[in-house]
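Every protein chain except one is present and positioned as in the full complex.
For chain A:
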Amino acid sequence: MIFITVGTQLPFDRLLEYFDEWRNQVGYAGKVVAQVGEGSQFSSPTIEMFETLSSEEYYQWFCQADGVVSHAGMGSILSCLDHRKRGVFLPRQHALGEHRNDHQRDTAEAFEGKYPSLVFCTEKEAFFNALTSLVDASQSPVDSTSVETNNELGSNIATYLGLKGALL
């Protein structure tokens, strides 16, 4: 199953239309579930669609997915890393009226090439190729060794607030 998500704020029909075009082109017949955003005009008889999802519903679909297709939002990026999911990301573009500014293109630039399981595309052709690779790789496990975590931020804030080394 492929799970498509466009985030909590605005619809992103270009992503859904691209996806549909790719699916018709390659004949992908797997199940597709999409969270399309309030006010989306997109329709498809073969995609199970929800305008919005609660947190629980979202993660239910997310965890079941063999791959995730998403706008370049931080929530989707972090969720893919947390749940070891492959992700294909298309940043929203300000010029196309898809967001208030171009920060998603900046996010895509920041994360591009950082994690092998996450692919960021701005062009339709690259997006199609990434979707094909996503389906091909969907059964192989995600290498999560590159996801390093540290507590630098929490440590610095705790020190600033005087929470570290505080007396019991």
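Convention: a residue touches a chain if its C-beta (ideal position, glycine included) is under 8 Å from a C-beta of that chain, and two chains touch if they have at least 3 such contacts; residues count from 1.
Quick note on the criterion: contacts and distances are computed from a predicted model.
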The complex's invisible chain, by UniProt name, from "Oligosaccharide biosynthesis protein Alg14", "Phosphate transport system permease protein PstA", "ABC transporter ATP-binding protein" or "Transketolase": "Oligosaccharide biosynthesis protein Alg14"
Given A:I2, A:I47, A:A65 or A:L81, the one touching the chain that is not displayed: A:L81
Residue touching the undisplayed chain, where the options are A:G7, A:G67 or A:G87: A:G7
Touch with the omitted chain, as defined above, among A:K31, A:R84 or A:R100: A:R100
Footprint left on chain A by the chain that the document does not show: 7-9, 54-55, 73-79, 81, 100-101, 103-104, 106-107, 109-110, 149-158, 160-164, 166, 168
